[in-house]
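Sharing a structure here in structure tokens format.
The complex appears here without one of its protein chains, the remainder shown in place.
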Amino acid sequence: MSRIHVPIRLRWNDLDAYGHVNNAAMLTLLEESRISVFWGAGDLRVDGVNDAEAPIADTRDADTITLVARQEVEYLAPIPYLREPLDVQLWIGRLGGASLDVCYEVCSPEGAEPAIVFAKAATTIVLVDAASGRPRRITEREREAWASHIDAPVAFTKRS
Amino acid sequence: MSRIHVPIRLRWNDLDAYGHVNNAAMLTLLEESRISVFWGAGDLRVDGVNDAEAPIADTRDADTITLVARQEVEYLAPIPYLREPLDVQLWIGRLGGASLDVCYEVCSPEGAEPAIVFAKAATTIVLVDAASGRPRRITEREREAWASHIDAPVAFTKRS
Amino acid sequence: MSRIHVPIRLRWNDLDAYGHVNNAAMLTLLEESRISVFWGAGDLRVDGVNDAEAPIADTRDADTITLVARQEVEYLAPIPYLREPLDVQLWIGRLGGASLDVCYEVCSPEGAEPAIVFAKAATTIVLVDAASGRPRRITEREREAWASHIDAPVAFTKRS
Partner (left out) sequence: MSRIHVPIRLRWNDLDAYGHVNNAAMLTLLEESRISVFWGAGDLRVDGVNDAEAPIADTRDADTITLVARQEVEYLAPIPYLREPLDVQLWIGRLGGASLDVCYEVCSPEGAEPAIVFAKAATTIVLVDAASGRPRRITEREREAWASHIDAPVAFTKRS
């Protein structure tokens, strides 16, 4: 039930000539938040947990490649350059056999006023065995590690 | 009914360490195809039309900003480095009051065997008046220019 | 005399298909380290100083644009993906009238063994008044703030 908060720092050239984070750069921010969680790189915080560690372990090893099968993003407000890291909130919206849906809300830096949700998004990840190139089952250890971060998927409201 | 074919050349660093076009770079390729069509930069070809010109005129001017409100991508096959330009096929899936849905199939270079559809995608664009920052109506001239490129929206099959 | 240490986190797609940080991405890493120092975004550490703050103040304001006039990079070792931030060491190699040379050594994460210098680089920055678009003098306050970070410029050994 608990979201993982990943602080993601903007880079100056994430912005395009409109002065806002480019729509493609948004996917890079999502990718970086996944990497913090899946590979244990970077910092993160879990609601109600002190000194939380990256909960998602077995995908860190070199035997697994994580392929992106699908992405959906709703851009709710343009993101200007921010000195403080964005608060990317991440959870698991669906846990399948060899794939999972990662859900996100890209929020203003923690503590910033007013709090803004800049984007909602979801990514379908397929776990692939690096040697065979074929999808591999989510392990029991992964299911356990991720269980406490499963929640309802993003409700996209702008689908036509 | 007719799709617009936009040749989009890969850049070497669109690839990430997996040796495939990065998932975020895909959105940049879509953006470039929109720019060819909306701004008249780059080359394009329309099925059954000789010496086709960019059909979409009024968004070229500096008075209009095109904001991305929503994007959805299904990644069907990884894209390796290709010397020949991708054949990004683009059409209008919906024409609203101040917004429209641009649909795409990202295909292997024209003439390549076997022909591959690497991705299907859709982008919701909102036309914004640069001066006021508010959405502006699609003009009659734009409706006429785009009319022959309206077709059924992408049928996404991987939504969970 | 004291170098400023700026921790710069890699992004996954800084790597290209060779599995190393792309040569162009290197300049983005340098840019991010400058921004940490010049704009006070991000963390930094100064040798021998506790709780160091960004020393370089007046360029933070919106009245000044910092233009890059020149860059030189020697790539000494390829940078693989690293979970810990690079230790970008930065100092001032020259303080002119309206321009300055920022020097860098891009090093392995602090504490990593063996310690590696991945690159040496220098950037000539021109301070430009945003309103007039013309170079503006370095202020006395800036000279004072930067004085303790002036050192000999990078000795490039690979110029032909």
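Each chain carries a letter (A, B and C) given by its place in the written order, and its residues are counted from 1.
Criterion: contacts are C-beta pairs under 8 Å (C-beta built on N, C-alpha and C of every residue); 3 or more make two chains touch, one makes a residue touch a chain.
Bear in mind that the values here come from a model prediction, so they are computed numbers and not experimental data.
Q: Out of A:G19, A:G48, A:G111 or A:G133, which is the one that touches the chain we can't see?
A: For the chain that is not drawn, the touching residue is A:G19.
Q: Among C:I65, C:L82, C:V117 or C:A145, which residue is in touch with the absent chain?
A: Considering all chains, including the one not shown, the answer is C:I65.
Q: Touching residues of subunit B against the unshown chain: what are they?
A: On the side of subunit B, residues 9, 11-13, 28, 31-32, 35, 39-42, 83-84 touch the unshown chain.
Q: Extract the touching residues of subunit A with respect to the undisplayed chain.
A: Interface residues of subunit A facing the absent chain: 12-13, 15-17, 19, 22, 24-25, 81.
Q: For the chain that got dropped from the picture, name the residues of subunit C it touches.
A: With respect to the unshown chain, the touching residues of subunit C are 18, 22-28, 31, 65, 67-75, 78, 93-94, 101, 124, 153, 156, 158-160.
To be clear about the criterion, only the chains that are shown with their structure count from here on.
Q: With chain centres taken as the means of their Cα atoms, state the distance from subunit A to subunit B in Å.
A: 25
Q: Between subunit B and subunit C, what distance separates the C-alpha centroids? Give it in angstrom.
A: Taking the average C-alpha coordinate of subunit B and of subunit C, the gap between them is 37 Å.
Q: Which integer distance in Å separates the CA centroid of subunit A from that of subunit C?
A: 29
Q: Subunit A: which residues touch two or more other chains?
A: 28, 31
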